[in-house]
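Heads up, one of the protein chains got dropped from this complex, but the rest are sitting where they should.
Naming follows writing order (A, B and C), and every chain is counted from residue 1.
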Amino acid sequence: MNKHNGELEIDEDAPFEKRFWTVQRIGWLIMLLVILAAMFGFTGRGGLSGINKIKKASQSQSLVLEYDRFQRYQVSDKLTVKLQQLQTTAPTITFSKVFYEKIRVEQVVPQPEKVEINANEITYTFSISQPSGDVIFYTKPMHAGSLEVMVKGPNNERVPISMFVYP
Amino acid sequence: MNKHNGELEIDEDAPFEKRFWTVQRIGWLIMLLVILAAMFGFTGRGGLSGINKIKKASQSQSLVLEYDRFQRYQVSDKLTVKLQQLQTTAPTITFSKVFYEKIRVEQVVPQPEKVEINANEITYTFSISQPSGDVIFYTKPMHAGSLEVMVKGPNNERVPISMFVYP
Amino acid sequence: MDTIFRGAIIYIFLLIIFRISGKRTLYDATLFDFVLLLIIAETTQQALLGDDFSIVNGLLLIITLIFMDICLSLIKQKFKSFGKVVDGTSLILLDNGKLLTERMKKERVDEGDILESARALHGLEHLSQIKYAILEKDGKITIIPKEKAS
Partner (left out) sequence: MDTIFRGAIIYIFLLIIFRISGKRTLYDATLFDFVLLLIIAETTQQALLGDDFSIVNGLLLIITLIFMDICLSLIKQKFKSFGKVVDGTSLILLDNGKLLTERMKKERVDEGDILESARALHGLEHLSQIKYAILEKDGKITIIPKEKAS
């Protein structure tokens, strides 16, 4: 043990503490940055559109997807599929493998007429009598990390979506 | 009370404490072993394939099951049934009694056309138009201990699966 | 975004409610008070988290709460009067042997509480052995004994 003033035995290390104050202040700054990032939506659950709330359309605008880019492990979210210019009353929406392997679809509104999984794809068939209609998928990611899903609309148009799931 | 140095009254028992230090170190080692076992997947929720993540197929490969061997009481999990070389568009998957008595099936994707329970079996009938298809059962074990389920595919092929549910 | 707002709202709400309720409310004089404090913390936690049990949610909330606390302490340091509003000040309850009954009544402290502190901190028997008794910011009562020799 050091002796301070030749009498007080103490493990003080003032130069170290002084250097650590700088580290502390940097830490506070990082905390502030994390909070700002969260406010902008980089950590999911709300935030600015364009950062978290993503709207992505196929070239012909007949398939529009609205989803959250940043999601959280086992926290329910939703994916809205807007179908336009429908040429069939039994449109299909097809997702690649990740959508049923790493995500749990809890509910689909409206309820699909038929669901089939094969050849690394899941296909939902709906019954829509009008030329346009929305479908909402209530999803829950069951896997942390980035997820890449390919969505295929009724006219075989493809829209890739990518999400990041926080643990 | 003992008297230390003839003055300090204290309930010290140094030889006992010394022996106990050894017990402590052994305890630490056991904790390390438990943590390693958990990392390898022996306690469920992730882990190496082969230890927790099991893939089991029937002889002809027409029925493949993917499931977690180690599950936890009332924690959702899933069982994926891969059907191949289908000769019918209305394949059935049949499970033995345990599957509906000790496990709660929360959701089946795709939704079955028909479900029937009889003669100690539960039979799910699906509508699959292509020669192969996957079915996902979202399950929640409602019983701790080991569970033995017999799964029967559309061609009457049997695959037994055994799971252990931690309390 | 949602997470940060939840954290901030609950932080400010608790700050106000604890300040308003007074120093001695919920001060763990009995086990019951202590349990009550625990229950309040538990209840708050549920309101904070909702049904989002992800790690990132927990970590964001902790960062929010601690960051707000650091900011509050920096503001308190800069503006002393703000610190007074937030934390309150110490308050003399027993002044040179004289009980200040009006203050004690307002702060809901009685002679027994002062004697309890006197016993716990200095092993004193009577009020007459106490020079000052002070109600601290955290609800504790500190005691300055009279010098014996004098």
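Assume contacts are C-beta pairs under 8 Å (C-beta built on N, C-alpha and C of every residue); 3 or more make two chains touch, one makes a residue touch a chain.
If you're wondering where the values come from, they're calculated on a predicted model, not measured in any experiment.
Peer 1: Identify the residue among A:I10, A:L36, A:A90 or A:A119 that touches the chain left out of the display.
Peer 2: The single option touching the absent chain is A:I10.
Peer 1: Looking at B:A38, B:A57 or B:V105, which makes contact with the chain not pictured?
Peer 2: Missing-chain contact among the listed residues: B:A38.
Peer 1: Of the residues C:A8, C:I40, C:L99 or C:L127, I need the one that contacts the missing chain.
Peer 2: C:I40
Peer 1: At which residues does subunit A meet the chain that is not included here?
Peer 2: 4-5, 8, 10-14, 16-17, 20-21, 23-24, 27-28, 31, 73-74, 167
Peer 1: By the contact criterion defined above, which parts of subunit B meet the unshown chain? Give residue numbers in ascending order.
Peer 2: 28, 31-32, 34-35, 38-41, 43-47, 52, 72-75, 166-167
Peer 1: Pick out the residues on subunit C that sit against the missing chain.
Peer 2: Contacting residues on subunit C, toward the hidden partner: 10-11, 14-15, 18-19, 23, 26-27, 37-38, 40-42, 44-45, 48-49, 53-55, 57-59, 61-63, 65-66, 69-70, 73-74, 77, 87, 89-90, 121-122, 131-132, 134, 136-140, 142-145.
By definition in this document, only the chains that are shown with their structure count from here on.
Peer 1: Using the average of all C-alpha atoms in each chain as its centre, how far is it in Å between subunit B and subunit C?
Peer 2: Taking the mean C-alpha position of each chain, the two centres sit 48 Å apart.
Peer 1: Averaging only over C-alpha atoms, locate the centres of subunit A and subunit C and give their separation in whole Å.
Peer 2: From the centre of subunit A to the centre of subunit C is 41 Å.
Peer 1: Would you please write down the residue numbers of subunit C that are in contact with two or more other chains?
Peer 2: Residues of subunit C never touch two or more of the other chains.
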